[in-house]
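Apart from one protein chain that is not included, each protein chain of the complex appears where it belongs.
Right, chain A next:
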Amino acid sequence: MNAPDPYLSVRNLTKHFAPTAFSRGPVVKALQDISFNIPRGQVVGLVGESGSGKTTIGRSVLRLIEPTSGEIRFDGKDILTLGAGDLRRQRRNMQYIFQDPFASLSPRMTIGQILTEGLDIQRIGNRAERRARAEKALAAVELPVDAYDRYAHEFSGGQRQRIGIARALTLEPEFIVADEPVSALDVSIQAQVINLLRDLQLQLGLTMLFISHDLAVVEYICDTVIVLYLGRIMEIAPAASLYARPQHPYTQALLSAIPSPDPRKRSKRQILKGDIPSPANPPSGCVFRTRCPHAIEACAGVVPGLRETEAGHLKACIRDDIPA
């Protein structure tokens, strides 16, 4: 993980959602002290349960929500300190693909208007050039050019998701956050869209943060995987190493839940007890200790930092004697 100059570097990212002046309620600690790097051209997967903060990371990294503290550097530039004009220019390089293809496209705009919106905002090109770029993006996601004048409701979920991908591509970004891009789609369509994303990533040399709770998809598309639990990173490792030798008890439990297509190779399922605790009131010490089968008393005392156990394989667990 200590590559010389990562494309994206996130340091100590923290996001607390505080109650407003007019409402009561606890401070929700959505993200705590998140640090990771993404080298140029790589795909990093972000996995975790619902409510673990995956989307909050994805949106913070693009500064769609303001983090409470931390540092987010693209090519060395901290985007949290950029002024409005610089930030607008930086936005050309970073785009977002949304989870729900039915909510992410405006019902009142034609596909052409949706695809040229970014170029329009960034004042790139004239009308004809914008149209040409939008049509190129349509072709890249294998949709017919005559989709240009239609409305989003005329398309199926998979087609809409590809329109969403095309929209992210029109600005020719270097970096894309894909927020569960296939979880709202039928399984048969998922494979299409995943392959499309994979191909585009390779062709265009995109750097990508891929958010998902589908471990099989993440294994297929990602170079490195970050496991998230209750707003904290549990484990970061190259995909091959993580799937072969998960080291954190949480990762082990997650991986044991992947169904295997081979009926003879039935592995022992590790069922976690209870629910994910409330991020408004996380456990002391290791946030996972309340559900961890290997928890010991010391786990409540200290917040475990990430330590490297193998080359590039980091885990946040104080125990080293856990059987794999």
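One rule holds for everything that comes next: a residue touches a chain if its C-beta (ideal position, glycine included) is under 8 Å from a C-beta of that chain, and two chains touch if they have at least 3 such contacts; residues count from 1.
Note that contacts and distances are computed from a predicted model.
Novice: With one chain of the assembly withheld, which option in "Nitrate reductase subunit beta", "Heme exporter protein C", "ABC transporter permease" or "Thioredoxin family protein" matches that chain's UniProt protein name?
Specialist: "ABC transporter permease"
Novice: Touching the hidden chain in the complete assembly: which of A:12, A:106, A:270 or A:284 does that?
Specialist: Missing-chain contact among the listed residues: A:106.
Novice: For the full complex, which residue in A:92, A:213, A:294 or A:319 touches the chain that was left out?
Specialist: Of all options in A:92, A:213, A:294 or A:319, contact with the hidden chain holds for A:92.
Novice: Which residue among A:78, A:154, A:275 or A:310 touches the omitted chain?
Specialist: Counting the whole complex, the residue in contact with the absent chain is A:154.
Novice: Considering the entire assembly, which residues of chain A contact the chain that has been omitted?
Specialist: Touching the chain left out of view, chain A contributes residues 20-22, 59, 62, 64, 87-89, 91-92, 94-96, 98, 100, 103-110, 114, 117-118, 120-122, 142, 144, 147, 150-151, 153-156, 159, 167, 171, 187-188, 191-192, 195.
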